[in-house]
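Missing here: one protein chain of the complex. Every other protein chain is in place.
Up next is chain A:
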C-alpha cells in the first residue's frame, strides 16, 4: 500500500512539474539569455534512497517529454540523464558526518541552506553546461553560451529555491 502511494505521489509530481513547465515557465526568458529549467526539480528532489537506475530512467522520461515540446530530439533527455548520473555522487560528497537519516530528504528546511544551495548549484551548473554545449554542437559563440549558462543557472536556482521554500514541509513527518 505504501509503495502504491509512493508511485502515485511520484506520478503526480511528474505531471505537475511537466504541466507547470509547459504552460507557464517555458514562456519566461531572462535577459534574452536565461531560461528556467523548472522541470529539473522533478529529478533533483527525488527521495534520497532512490536507486540509481530508477533515477536515470525517470530523468530520461522527463527529458524526453520536454524534447517533445521543444522539438529538440533528445537534447533535454541527454542533459537530464547526465544530471541524474551525477546526483548520487554529489549526495555522497555532501553527506553529513553521521550519514543520512531515514527521514532526510532534499529539503532546504531539513538540510540547511548551505547544504541545499551547494547541492542545487553544482547539479544545475553541470546540467546547464552539458545542455548548452550540446545544443551548440561546437565552440562558436562561446562567450554568449557562457552568458546563457550563467543567466539560466541563476534563474533555475532561484525558481527551485522558491519552490522549496513555498511548497516543501518545514517539519519532518512522524515516521
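Methods note: contacts are C-beta pairs under 8 Å (C-beta built on N, C-alpha and C of every residue); 3 or more make two chains touch, one makes a residue touch a chain; residues count from 1.
The rule we apply is simple: contacts and distances are computed from a predicted model.
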- request: One chain of this complex is missing from the view, so tell me which of "Chemotaxis protein CheW", "Cell shape-determining protein MreC", "Formate dehydrogenase major subunit" or "ABC transporter substrate-binding protein" is its UniProt name.
  value: "Cell shape-determining protein MreC"
Task: Identify the residue among A:14, A:85 or A:110 that touches the chain left out of the display.
output: A:85
Field: Missing-partner contacts on chain A, residue numbers
entry: 22-23, 27, 29, 32-33, 35, 52-53, 56-57, 60, 63-64, 67-75, 77-78, 81-82, 84-85, 88, 134-137, 140-141, 144, 148
